[in-house]
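Notes follow once the structure below has been shown.
All protein chains but one are shown in place.
After this line comes chain A, so read on.
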Amino acid sequence: MRNSRLLSVESWKRWIWSFVRLVLIAGLSFLILYPILQKISTAIKDKEDLYSPIVVWVPIHYTWDNFKQAIMIMDYWETLVNTFALSISTTILTAISCALAGYGFARLKFKGSNLLFAGVILTILVPPSTILIPLYLNLKDFTLLGIVPLLTGKSANLLNTYWPFILTALTANSLKAGLYIFIFRQFFRGIPKEVEEAAYIDGAGVGRTFSRIMLPNAIPAIITVLLFSFVWQWNDSFFTTTYLSSGKVMSVQLSALPYNLNNIVSGGSSQADPFYLSMVQDTGILLAILPLIIIYFFVQRYFVEGIERTGIVG
């Protein structure tokens, strides 16, 4: 008798908790999705509905005009292709160079490797704005210790090219690369040494062991690094807007969008409707993050699973 009452109190507690949990999670999910939903709702609205007091979420007059306008101003398709090219190339190069460095730091110890790893930590900790200006001047007059002038006769100006991104990615110093090296190092340390030794006894050299044994084992870490690197490169406005200020890349186009929009819509002279401008701007943001959201739908499974097995934790 008492037992059953206890049971019912327990079950009540469980029900209340799952209700509270439902409310919390639903509420916070709504909070996260709210800006996106709002943008979608704004993007398909007609100009007329902007001032209509009846229209809150679902517009009366649907239109694609906002999309057309934003696509035209942002030069969307070209920008999309460029951004994909830039993000994919830097992502792949970053993953390769960081995997090499991570393996080197994890397993192939040499004199001073710990000191160098402290350098990796330093790159994570120093705010990028500290080194931005010297880096900018350096890239503007790129000499590489006098090698470039020797070959071509004058220093190269790498600004407004993809070279800064490719070079930093190739040398594992791109955006947040220290973090990726750290992830790879932790992961490789988690793989048992015996696996490596077995490969060595079977006659594989260090290079073969790495490419045939360690890399296939590190797929979760590779996926995590690829995803993070792609997303952060796509969204990066800090380096991209400084190095590539006139390039047709998504984040540059986005930050220039309000200005371009005002120029084109108002023709430079008459005052345009600020609400309409804001509407097209919202559409532009939606267009910029849309590819990411679509990709995210397909890979979120790996996103969640990948990091759990990368061993950042262990």
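To be clear about the criterion, a contact is a pair of C-beta atoms (placed from the backbone, for glycine too) under 8 Å apart; a residue touches a chain by one contact, two chains touch by 3 or more; residues count from 1.
Definition applied: contacts and distances are computed from a predicted model.
Engineer: Missing chain, UniProt name, options "Sugar ABC transporter permease", "NitT/TauT family transport system ATP-binding protein", "Xanthine dehydrogenase family protein subunit M" or "Diheme cytochrome c-type": which is it?
Structural biologist: Options "Sugar ABC transporter permease", "NitT/TauT family transport system ATP-binding protein", "Xanthine dehydrogenase family protein subunit M" or "Diheme cytochrome c-type" considered; the missing chain's recorded name is "Sugar ABC transporter permease".
Engineer: Given the contact definition stated above, which residue among A:L167, A:I191, A:L215 or A:I264 touches the chain not shown here?
Structural biologist: That would be A:L167, which touches the missing chain.
Engineer: Which residue, A:L135, A:A156, A:I191 or A:I264, contacts the hidden chain when the whole complex is considered?
Structural biologist: A:L135
Engineer: Looking at A:I16, A:V81, A:I124 or A:I219, which makes contact with the chain not pictured?
Structural biologist: Checking each option in A:I16, A:V81, A:I124 or A:I219, the one touching the absent chain turns out to be A:I124.
Engineer: What chain A residues would touch the chain not displayed?
Structural biologist: The missing chain touches chain A at positions 18, 21-22, 24-25, 28-29, 31-33, 35-36, 38, 42, 50, 53, 56-57, 97-98, 100-101, 103-105, 107-111, 113, 116, 119-120, 122-138, 141, 144, 167-168, 170-173, 181, 200, 206-207, 210, 231-232, 235-238, 241-242, 251, 254-255, 257-258, 274-275, 277-279, 281-282, 285, 288-289, 292-293, 296, 300, 303-304, 307-308, 310, 312-314.
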